[in-house]
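All protein chains but one are shown at their positions in the complex.
Per-chain residue numbering starts at 1, and chain names A, B and C are given in the order in which the chains are listed.
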Amino acid sequence: MNFFKRQLAIVVMSTMGFIALSGYFINWTTLRNFTDKDATNFYMIIAGFAAFLGCLNLLQLHLQKIAYKKENWQYSIFTLIGFIIMIIFGFIYNGSEVDMGPHLKDDKSAFYWMYNYIYLPLASTMFALLAFFVASASYRAFRIRNFEATLLLISGVLLMLGRVPIGALIPWWVVTIMFTSIFFAIIASKILNRKVFFLSYVFSNILFIILGLLLDWSLKTPAILSIPAIQEWIMAVPATAGARAIMIGIALGIVAQSYRIMTGRERSILGD
Amino acid sequence: MVSKFKIDQIFILPFLLLVFYAFNFLHNFFVLGNELSFFTILFSCAIIEFFIRKAKNGDDIYMRPISAMQAMEEAVGRATEMGNSVLYVPGISGLDEIDTISGVIILGHIAGMTAEYEADLHVPCCVPIVMEAARESCKESYLKKGRPDLYNDSMVHYVTDDQFAYAAGVNGIMLREKPAAVFYQGKFYAESLLLAETGSSIGAIQIAGTGSSSQIPFFVTACDYVLIGEEFYAASAYLSGSPEMIGSIKGQDYVKLFCMIFILFVVIVSIFNYLNFLSIDISNIFKINIMDGLK
Amino acid sequence: MVFNFEIIGIWFLVLMTLSILSYLYGDNPFYKASEHIFVGVSAGYIFALTWWDQVWPNLFGRLFPNYVQAGFDFNIIYVIPLILGIFMLLRLIPSLSWLARISIGYIVGMAAGLKIYVFINSNILMQIQNSAIDFSKSGFEIFNHILILVGVISGLVYFFFSKEHKGVIGRVSKIGIYFLMIKFGASFGFAVMGRISLLIGRFEDLINYSIEDYNYATPVIFTFMIISLLIWSLKQKDNTEDYKG
Partner (left out) sequence: MKNYILKLGNLDRRIIFLLIGLSVLIPLINPNLVDLPLGQDRNTKIVYDSISELNDGDRVLISFAYGASTKPEVHPMAVGLLNHLFTKGIKVYIVSLWPESPIMAEQAISAIKESQLFDIKDGIDFVMFDYKVGGFVVIKGIADNFRDIYQQDKNGISINDLPIMEGIYDVKDFDFVFDFSAGVPGNAEWVQYACDPKNVPLSSGCTSIMVTDAIPYVESGQLKGILAGMPGAAEYEKMVYDFMVKEQNNNNKYINLEKDIVKGKAYARMSAQSIAHLLMVLFIIIGNIAYYFSRKEN
């Protein structure tokens, strides 16, 4: 019996895998319909049933917290109130003229009021908090530790500047200085004499600026010296290459993982 | 001789399928227009299967060490030493994403480690169905390590389905429980940064793994170790250590090699096209047909 | 002074927004309360949404089309998810909880079968197709395409698991990492942009609600919160000193 209990789930898993896959290739309308629509609908329905378990778990967790007066238990009351109000407005009290069900999206229902004035500001402020965290993350993490980190930093900074109006205002000579600085930062370890290094750095900067003045770069800046153009190039070329490599890699990983699942080799998810 | 025969026989079924497909015996048995994807799937699966069999027959396979995976045990160990818990975040997607499934499988391995070290494990879930799968997988791991007494259902619990409410809830857990090791393994969206930054502010060892390519940079900057893209999917096989699984990774590498060859082939064809040696419209090979059976 | 549901709602909105923002100062009672409210409200919200948008029309709309009009015809095949869903609920009965494994098995298997095709097509074959180079274009564009090609190949080499990163493979994979890093940097830069935009949206709301029409919601709540946070942090300090003493 125990054996049966274990094997049945694995058999279901393998069969479903092959059925779902074959729907893309076998010309049988019922099967194709299943792969295209029903399979995902089934998932949604099962997940909907599982949602009951989730809600019970939530209630249990917070009631326990309150009952045993665990640390911060007072706040669990807020969770319970919020949850119960939403359930009442979602299933019992309507408040608008439309039927139960569509009332979730009718702007006169009580449910919508809760959505609009409680849920939405909370969700979008949480989202907006990211702006602050992204700032502190970049302050801490964008350090020239090694060559890889430097690349991360350069492409990040150029993107940040190139996509907003301020990027276009950066004059060409700033960009030439930036380029020479990067170049010298890379070869820094090769030149041991500090004086030579420093002098050649200053000299090449002056050289480029004079060259720029002679060629009138301030009037027609070459693309390589305009931040928005560099930003576009980074997006279009190296970042695309990186994205593509990751995409293909991810797909290969998924193919192998799916194959292991479909052939019943990866079954630890079923507790085996 | 015998083993060679065994290896060859795995190609019989795909080959038959291919022949069957090519002739399309029964009238319109197969959907027309999906030839390339059919062939690719068949081919990749056959290669992976081939290496799985090979590994099973005892072939030694070298696997490059991946630091993030070696650090997992270390992180659990450190958490035990400090007497703090281990937090495992399985991402915010449902069980219909391979990322989440991989995350739950890796959770099984981590649960094995916490059972061995007797560390506290805490798994807040975003989707109820993932919670159920995670419980199943944890329970079994504790059982396998002979410590079912350490497992209880409240280790794995539901927070909420909403992306940011979940992030807020997990942040709260991190701030108040101060776990010593935090794992992020699964599908992540914008909340990744919020979680990783809070984790780094409490000084936990953080190990992340995800296939969401736009979130990897945040993990890279805020976490100690990251499994990038493909590494994440391979991790579950790596951690299991069984020859079958390792073999499948080797097979995956070969599929990758063929992908590269295919890319070069496409490039060469485009060169020949330009030089007028050939006139193949490559995009014709790549046509896919999804809906025609659904009229 | 006007009072109606809208005004009350806006006061709540401002309060919730500022409470979450107070997290920037550190973990505090306002944030804890709003976090807990958020968890409860969102769980209830999603549960109602799942029920009315998914289960009700998709399941009952197909099994009992006469009672639940969702625009679907009767479809007997939908008995299967009903059974699997009930299996899921049997989790609550320990002796029958093994049945839930079948539902999980179904979902995992289905996901594997569906994703294998989708990813082979869109992530592998489509990307390979796009690697074709159009040599009739200008020199710079051909150069760009070749650079992309180099990036993709070296990036893939980085992901080789069964070869040690030494010698040629080591060097090529190093180049691969460089391309990946540039991609990550670009993602990071774009994320900064997006997040700041959202913050702008949030602040605009707060600014809009500081006018008289809304009884000066933002400034009033903001001042209230600052004062209570000050009191709270002073109290915290007192407590810790007591503890030390």
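Here, a contact is a pair of C-beta atoms (placed from the backbone, for glycine too) under 8 Å apart; a residue touches a chain by one contact, two chains touch by 3 or more.
This one's a predicted model, so the numbers in the text were calculated from it and none came from an experiment.
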| item | value |
| --- | --- |
| Among shown chains, those touching the left-out chain | A, B, C |
| Which residue of C:8, C:24 or C:79 touches the chain not shown here | C:24 |
| Which of A:79, A:240 or A:258 contacts the chain that the document leaves out | A:240 |
| Omitted-chain contact residue, chosen from C:28, C:54 or C:75 | C:54 |
| Residue numbers in chain C that touch the chain omitted from display | 24-26, 49, 53-54, 57-58, 71, 118, 121-122, 126-127, 129-130, 183, 186-187, 190-194, 196-204, 207 |
| Residues belonging to chain B that touch the chain removed from view | 164, 189-190, 201, 213-214, 287-291, 294-295 |
| Sites on chain A contacted by the missing partner chain, in the whole complex | 36-37, 40-41, 44, 105, 107, 120, 123-124, 127, 131-132, 135-136, 138-140, 142-144, 153, 157, 160-161, 163-169, 228, 232, 235-236, 239-240, 243-244, 247 |
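One rule holds for everything that comes next: only the chains that are shown with their structure count from here on.
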| item | value |
| --- | --- |
| Winner on C-beta contact pairs when A-B is weighed against A-C | A-C |
| Whole-Å separation of chain centres (CA-atom averages), chain B against chain C | 19 |
| Between chain B and chain A, distance of the C-alpha-averaged centres to the nearest whole Å | 17 |
| Contacts with two or more other chains, residues of chain A listed in rising order | 21, 24, 40, 43, 46-47, 50-55, 58, 72, 122-123, 126-127, 129-130, 134, 138, 152, 243, 246-250, 252, 254-255, 257-259, 261, 269-271 |
| Contacts with 2+ other chains: residues of chain C | 20, 32, 35-36, 38-43, 45-47, 50, 88, 91, 101, 104, 107-108, 110-112, 114-117, 120, 124, 128, 131, 149, 152, 156, 159, 180, 183-185, 187-188, 191 |
| Sites on chain C touched by chain B in the complex | 20, 27, 32, 35-36, 38-43, 45-47, 50, 88, 91, 100-101, 104, 107-108, 110-112, 114-117, 120-121, 124-126, 128-129, 131-136, 149, 152-153, 156, 159-165, 180, 183-185, 187-188, 191 |
| Chain B - residues contacting chain C, complex | 36-37, 40-41, 44, 61-64, 66, 95-98, 101, 129, 132-133, 136, 158-162, 164-165, 168-169, 171-172, 175-176, 193, 213-214, 216-218, 220-221, 228-231, 234, 238, 249-250, 252-253, 256, 259-260, 262-264, 266-267, 269-271, 274, 282-283, 285-286, 288 |
| Residues of chain A that touch chain C when the two form their complex | 5, 8-22, 24, 34-35, 38-56, 58, 62, 72, 75-76, 78-87, 89-91, 100-102, 104, 111, 113-132, 134-135, 138, 147-149, 151-160, 163-164, 233-252, 254-255, 257-259, 261-262, 269-271 |
